[in-house]
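Note that one protein chain of the assembly has been removed; the remaining protein chains are unaltered in position.
Labels A, B, C, D and E are assigned to the chains in the order they are written; within every chain, residues are numbered from 1.
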Amino acid sequence: MDDRFARGSALLDRIHAGGGAALIEALSDIAPDLARYIVEFGFGDVYARPGLSLRDRQLATVAALAALGTAQAQLVAHIEGALAVGVTREEIVEVIIQMALYGGFPAAMNAVDAARTAFAAADARGPATEG
Amino acid sequence: MDDRFARGSALLDRIHAGGGAALIEALSDIAPDLARYIVEFGFGDVYARPGLSLRDRQLATVAALAALGTAQAQLVAHIEGALAVGVTREEIVEVIIQMALYGGFPAAMNAVDAARTAFAAADARGPATEG
Amino acid sequence: MDDRFARGSALLDRIHAGGGAALIEALSDIAPDLARYIVEFGFGDVYARPGLSLRDRQLATVAALAALGTAQAQLVAHIEGALAVGVTREEIVEVIIQMALYGGFPAAMNAVDAARTAFAAADARGPATEG
Amino acid sequence: MDDRFARGSALLDRIHAGGGAALIEALSDIAPDLARYIVEFGFGDVYARPGLSLRDRQLATVAALAALGTAQAQLVAHIEGALAVGVTREEIVEVIIQMALYGGFPAAMNAVDAARTAFAAADARGPATEG
Amino acid sequence: MDDRFARGSALLDRIHAGGGAALIEALSDIAPDLARYIVEFGFGDVYARPGLSLRDRQLATVAALAALGTAQAQLVAHIEGALAVGVTREEIVEVIIQMALYGGFPAAMNAVDAARTAFAAADARGPATEG
Partner (left out) sequence: MDDRFARGSALLDRIHAGGGAALIEALSDIAPDLARYIVEFGFGDVYARPGLSLRDRQLATVAALAALGTAQAQLVAHIEGALAVGVTREEIVEVIIQMALYGGFPAAMNAVDAARTAFAAADARGPATEG
């Protein structure tokens, strides 16, 4: 279990600078085990798998969350994460536009709002944070 | 308009061998204009955009349809299309497993069924059809 | 309660010829009260309200079920019901095409399949069944 | 009809202290009949049914709204209601964590936010409000 | 393409007074082409089609967005648009109440909030803006 947590935590920090600690902190009052599962299972088991690059994984997650339209805060976080592992801003905008075909235009419009927030956060951190 | 249709039709045939004609045929009795819009707008406008590779676009669509869980037939078709433009079977399985995190495990399980169908169809056509 | 059931049942029969009896029959082995609620509440309370025509109500339901993409059998039934209260086949196709904008193209394509089934059922019953 | 409204109103007040009045008030400017249906049908007909305890009903509703991810305000209200009829805070957290399996991790994370809000509201009212 | 944009832009302005310009402006920093597609395809191609009145199209969109429950801002905008092309406030409330049957009561309650916002915006602009 420690291996899974350590591996997930390292990956989470690479995608979301300092994000592993922040995620655990945010859920710690109510559901600390949910944070642990996200680190161990989500990142330590799934994202850490070989066979698909981290860049492709973040692109896929941005696509899915944009189409679902039910997880705006997480979409912002994963767009920031996508930038950190080498997805370009242009590619993010492209995948969002494409999601209008599968999740509808309102979902794509709301994903543009998420991208605006994520791009501004990346701007605030400086260019070195984009992979 | 002719340009958009021609461009979309060529792209659709590249992704789904013969698929442009089949799609138009399938919708022609009831909603031929919906088929036309898919070709013109979906492929001629959106998929044809530079800024994201066709391979990445198909990966993103597979992710979104797997997470949504409401379009099984289209998921099969897009997995076949993903294979045709260079996504590997391993990458498709990886993105489906990852979607368990965003659409839940039942959605991922149903996407595995879609992959099984798509892989069998690709087997029946022969290895040359995978990009 | 009898009033609500009688009013709902009459309305259900007008929208779906013989449908009230068939619906109650179909759910009677497991959940007869669900059938009763559909008649009493769905039709007796909601559909029976003044302020929106029955024709508009069926059009709205077809739009919603097409966009949701999770209720194919009910979409077929409500397209048949829409025909029975005066929505034309052309109008149904129009609303389905429009739903590509809000539920995505796969949802619209699956709704075309539902329309094909419903139109064939209406053909089998003869032209007098369209309002 | 009066019986259904009275029964639903009493139940609503038991689940959400004063909630029946507040709900009717909140919808009264635009859609008073929607409030009446929630009381009569939702609570007077459905929640009042024997065969499943009120505690189990609230647990089921929390599960469903957490998985759907489209009704954050209602999820907060039903978590408060669950506490009022005997679901413990630990059980609510458990059902939310479990919903990560069916609605995805972002849905579960957002449900944790709803639980935090609901628990704080219950704290503000005092311990006597938990069943 | 210019024809499609001009036709869509005129229609968008009729539905949302000044809305075409505002929409393009709002998306122009990140995804100007998404705005262009909404105008060209959404309005120039789809909404401009004969075979379904603009009033019926707006009613259908309000129904779909209320049932989906994932596009609150767009629901507000389309309720305002519905008022502008002749749907009455009573009809909007009716279609929202009806959507409780297909999208659930929380979705209907949230759509009432959208209607309240849209009606207030229409009040602020004056009665001449309702069709």
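As a convention for this text, a contact is a pair of C-beta atoms (placed from the backbone, for glycine too) under 8 Å apart; a residue touches a chain by one contact, two chains touch by 3 or more.
Since this is a predicted model, take the numbers as computed values, not measurements.
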Shown chains touched by the chain that is not drawn here: A, B, C, D, E
Subunit C, residues in touch with the chain not shown (by the definition above): 27, 29-31, 33-34, 37-38, 42, 65, 68, 70-71, 73-74
For subunit A, the residues touching the chain missing from this view: 33, 37, 41, 45-46, 49
Residues from subunit D at the interface with the omitted partner, ascending: 42, 46-47, 49, 51-52, 56-57, 59-68, 71, 90-91, 93-95, 97-103
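Following the convention adopted for this analysis, only the chains that are shown with their structure count from here on.
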Chain pair equivalent in interface to B-E, over half of contacts matched, among A-E, A-C or C-D: C-D
Contact-richer chain pair [D-E vs B-D]: D-E
Distance between chain centroids, defined by C-alpha means - subunit B, subunit C (Å): 31
Centroid spacing, where centroids are CA-atom means, of subunit A and subunit B in whole angstrom: 24
For subunit D, residues that touch 2 or more chains besides their own: 33, 37, 68, 70, 100, 104-106
Contact graph of the chains (line, ring, star, complete, other): complete
